[in-house]
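Just one protein chain is left out here, and the rest sit where they should.
On to chain A.
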Amino acid sequence: MTTSAQSDSNEQAAFRAHCKAWLAGNLPPRPSFRLPLGPLEIATVEQLEYLCDWQKAAHAAGLVGCDYPREYGGGGLRDCQWIANHELKAAGAPFFPNIVGLGMAAPTIFHHGTEAQKRRLLPPLFSAEEIWCQGFSEPGAGSDLANVQAYAQRDGERWIVNGHKVWTTLAHFATWMILLCRTDRARKYEGMTYFVAPIRDGVGHGVAIRPLVKMTGELGFNEVFFEDYPIADDLRLDEPGRGWAVAMTTLLHERGAGPLVTPSSGGGVGDDGETTLGAAGLVELAKRSYRHGKPASDDPRLRDAIVQLLIRQRAFAQNERRAAVPALVDHPLRLPLQHKLTLSELLQDTARLACEIEGMAATLHQTDPNAPAGGRWPHAYMNSYGFTIAAGSNEVQRNILGERVLNLAKSK
């Protein structure tokens, strides 16, 4: 949630002051190497270590996991994570690397895990000592996620997994995977079970990880193969057959619609809707770019297109603001379920327009010394398709909104 400081409670005001003070003196020095646009594209060990050190320091200072209980490595506060996120963004902090852990695994473990699982798994997740990945998608189970075929066979106090996961972001660095498996072939939705799998330890013992290269040329996601891979039964979340219900908690948070605010920095959205790749950057870009020999910022069509995006950007931030005012919300999921849809399309259209403004310069790759803005716009444009496809494609988001909020007939 983004907001201004005026309506802070005492606890929140004190926490905000703490964040500001800590951030003023503790941001890490800029690295000597290039950082990717976001955590989905972390490719090298030096990038990872730099970012993990940062998350660890921020966690030690109480800025990560603020709203989780202390016994699980959290801050024991209420409604404070969004404040930390806001201040982190305002300070221009780098992003946190453990995105799958913070945004998906943590809320899922918190809601469905046993006491022992929470105490064991959450503290090193918040401190980035253990990186997480998500093993949901398979070659035959993308939008139709409930079609997962990776099979876990019960074998006494353990399960034996065979199957093939794909698009697994961060698997190459992960200690843990949230893993959705089939445990009953006769039933689709009731036939799945959810595990937390220690895949790092499994490599060479039934787990094989193969990197996939993205259209940008970057690494970041992988294929993961399981062959007679054993998982102890105490690493199961919730009951056998309840996997789909548990996965819904994960997906709700992944799409920014869950009750627990994800710790984030760097890539957040400010009060005015401004992001690191925000539309306000378009104005400066247009003033420096040329079209028909005149500043692109004088071109009426480009001006109109820029202002359209500035309006959408502000509307996005104001939706977040309104979502917290019950009197101005008709349906509790109506705004939260729009979050991922509108943000990903806003980023995509912003990057696309930026390339248009750059004109010929948009042909230059990030590595070209003449590329404007370090070549980030053409790169961001390609990368934006990751967001419109991942976490439930935007077509699927529209299905969900139509069915859950407008009660239209289900398309399956």
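By our rule, a residue touches a chain if its C-beta (ideal position, glycine included) is under 8 Å from a C-beta of that chain, and two chains touch if they have at least 3 such contacts; residues count from 1.
Methods note: contacts and distances are computed from a predicted model.
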Handout entry: Listed names "Ubiquinone biosynthesis protein UbiU", "Iron-regulated ABC transporter ATPase subunit SufC", "Acyl-CoA/acyl-ACP dehydrogenase" or "Anti-sigma regulatory factor", with the criterion being the UniProt name of the chain not displayed
Key = "Acyl-CoA/acyl-ACP dehydrogenase"
Fill in the blank from the handout: Missing-chain contact among A:Ile306, A:Leu347 or A:Ala371 belongs to A:Ile306
Practice task
From the listed residues A:Ala61, A:Leu219, A:Leu364 or A:Val405, report the one that touches the chain absent from this view.
Solution key: A:Val405
Handout entry: Touching the absent chain when the full complex is considered, from A:Arg120, A:Arg242 or A:Arg334
Key = A:Arg334
Problem - Identified contact with the non-displayed chain, of A:Ala61, A:Val283 or A:Leu364 - result: A:Val283
Handout entry: Absent chain, residues of chain A that touch it
Key = 3-4, 6-7, 283, 286-287, 295, 297-298, 300, 303-304, 306-308, 310-312, 314-316, 318-319, 321-322, 324-325, 327-328, 330, 334-335, 338, 341-342, 395, 398-399, 401-403, 405-411
